[in-house]
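The structure is given below, and queries will be raised subsequently.
Note that one protein chain is taken out, while the other chains of the complex remain in position.
Chain lettering (A, B and C) follows the sequence in which the chains are written, and residue indices restart at 1 in each chain.
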């Protein structure tokens, strides 16, 4: 029996990410992890909901949030979700080059998002003196949004490590699950952002 | 033999194209919902009482698209993932109720 | 590579255990770690009982007393009971479902080392200026106000070991979903595997709440955020909600695996199939489901209002129903059976009345208005020791006697087993039964001293005497372990067992099954025995087996995280400690990167090698 997992178009299984036993385990493991992450973010959201009006004479959400920036960040992250779908599409077609290309675009979008977020935080801190210590609202805001930002940063590190490590060797059954689990994680970050822009920003501006 | 595989492959390719079309549509819808949400808030057309539930519903639909299409939860072999996500959501709802109540308690 | 154990040097064995990814060895590591912390937590309990021996005792100071019960509770729950259960799951569950290993051997080892290092970090606090002293529940704002670094150690220690537990939970879930042997459908899984599965679900959904709660506390203490700072709009009730959203499912994480253990033992030693198997499975699921909806019964006196209190009271009482189903099914399993009573069975038998009492006082606590009286008194202390000691600890002892041959290849000594059982059992009831009355007679919990003129002397004295008996029981058990280590190899199936683990050698070969077995029903081994074959039909021809490589990376990674944790704790005092944070995180993230960049395909045991091995 051969243990060569490299792919060629002839033997390409329909779902390379789940073709091996390890792949299937990784796939399930990540999904289950996301189930846990749901609770994690729910707790952060719940805390935020409980404290969002506790501004203790500090800035309130209506004073600081700006719509344009958040909209731009939203578009960046939503688009990056689509580009990672494209990457997976090409993975299933065994088109390594295109996959890498779309993953590269995903990474760039993620970096752009993170840059805007850093800019946003800096803006609040410098222009409004609104920090983690300003009020319970400040603590809850930075913790929730910061946790999400941390997830984006971790996702980017993961993605870049994957792309660099596999740049020369192409797609095979050993690394296909790794790409796929990354894409699931990335979508999940997007899902969290949808709730952040709704619950934190939009509900904070009405 | 190769011919056969080719056939299978081209069939799979076509299927994936279809799939991709669906993905694009859901993406367009997601962007659409986002724009609606933002413009609802920006224009202030709606009463605050109504706008929050509307925003939440739009968010939930969008997230369903992400899960079911982008993350393939609609596909077969996703029973366990779906079970765990719904389990997480159930606990999430409980958490929302518990901590949400504090703010008007 | 030879499979039979050779005499090896101590260093080699140590290295083997430090780097192992074999679920059986990791199980043993968990038992050693958890066992160590059980002794430590027990020692702390004994100190508590000495302090409460007589009124106004000053055996230890007030501050030290608070550290003592905080560490006793934290250690027992997070570092003793849970790891011991995780150890049993690791050692037994893959065998029961007919798997060669778990789904993620690397993560399995990482989970263990995170737990171990977390426990060490937490206990370092004893030597570094004082242990945490805000109770195992660490309610804010007391936990914010607590001086020194004790609570910081609590936060970092639990964060580490909690992450380890979460990893372990996900690992078990995936293992059970994907790695069951051919024919091992869900509804043919032994109950211990089922309860492992359900407990893992609870871990998956409960631990993130603890993670968040600990983060909020950490930010408040170390970075000046204001989650629980009332002056800045914070709200301390958030802590209580998050803690108990985790905390109540946690107590079912502790008890469900024990339920699984008893199901195995009752069936085996009654020579009968588990009565109402399907009902048992669904009762387990129902308990887990309801377990997420009752957390506020710990908060009846917080002032949530009558609506919330009523809802949570009813939900709490509802749990009596599925638990009752279990109790009666166990009794029915034994009914009409052929009951052998040995040490393992003794612990299991003792569980029924003990746990029933504990569960019933639980339902009494669930009656909100009555709980206004019970809450935070020794009645609660009595309740939860009845369920935890009478349920979980009895379960662990039962499991140790039952599976000791499978895990270590020795049968524990019966006589000593009985002595340790009876002393512990009597001591247990002496210690905790009287505490119900102490509580109602006006003794709140977490009291450093009680006063002489309040009618509480006799009760406390009796309670402390009981603890002495328990100590003797534990010590006899330790002697038993040492004594039996020299005995002969145990047979593969010493108890006339029913499930797959008894088809393997004692202890099993490192790949568990040469050929995966074909499972034809519930209690697969029993079925084959009844049909006169006595062993399972293989589901596959002998073929090469894929095995994971040993690795030292999990150890290093956990070590890195611990260094960073200590750095986090002390960077508040001096920014030079940030170096420790960076170095620690560097080690941890570096080893993570190393792990993900370096391919590790494992190795294969060839067909020839396997054929050379005797069955």
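As a working rule, a contact is a pair of C-beta atoms (placed from the backbone, for glycine too) under 8 Å apart; a residue touches a chain by one contact, two chains touch by 3 or more.
The definition used in the following text is that contacts and distances are computed from a predicted model.
Remark: of the listed names "ABC transporter ATP-binding protein", "Cytochrome c oxidase subunit 2", "Heterodisulfide reductase subunit A" or "Molybdenum transport system permease", the one matching the undisplayed chain in UniProt is "Cytochrome c oxidase subunit 2".
Here is the thing to keep in mind: the chain we left out touches C in the whole complex.
Of the candidate positions C:172, C:448 or C:513, contact with the hidden chain is made by C:448.
The omitted chain makes contact with just one of the residues C:376, C:414 or C:609: C:376.
When the omitted chain is restored, the residue from C:273, C:418 or C:546 that touches it is C:273.
In the complete assembly, the contact with the undisplayed chain comes from C:338, out of C:338, C:486 or C:574.
Touch with the chain omitted from the figure is made, among C:364, C:505, C:572 or C:610, by C:364.
For chain C, the residues touching the absent chain in the complete assembly are 61-63, 66, 133-135, 139, 141-142, 145, 230, 234-237, 270-273, 275-279, 301-303, 305-306, 309-310, 313-314, 317-318, 320-321, 324-325, 327-329, 331-332, 334-341, 349, 352-353, 356-357, 360-361, 363-364, 367-373, 375-377, 437, 440-442, 444, 446-451, 453-456, 530.
In this text, only the chains that are shown with their structure count from here on.
Chain pair with the larger contact count among A-B and B-C is A-B, by C-beta pairs in contact.
Rounded to a whole number, the gap between the C-alpha centres of chain A and chain C is 33 angstrom.
Remark: chain A and chain B have CA centroids separated by 15 Å (rounded to whole angstrom). Separation between the centroids of chain B and chain C, computed from CA atoms only, is 37 Å.
Taken residue by residue, chain B touches two or more other chains at 80, 84, 87-88, 91, 95, 98-99, 102, whereas all remaining positions touch fewer. Chain contacts: chain A has residues 28, 32, 35-37, 39, 43, 46-47, 50-51 touching two or more partner chains.
In the complex of the two chains, the chain A residues touching chain C come out as 1, 3, 21, 24-25, 28-29, 32-33, 35-37, 39-40, 43-44, 46-47, 50-51, 54-56, 58, 132-140, 142-143, 158, 161-162, 165, 174, 178. On the chain C side of its complex with chain B, the touching residues are 173, 177, 201, 204-205, 209, 235, 237-238, 241-242, 245, 292-293, 295-296, 304-305, 308. Listing the residues of chain C that touch chain A in their complex gives 103-104, 107, 166, 170-171, 173-174, 177-178, 204-209, 211-213, 215-216, 219-220, 223-227, 229, 231-235, 238, 241-242, 245, 543-544, 593, 596-597, 599, 601, 604.
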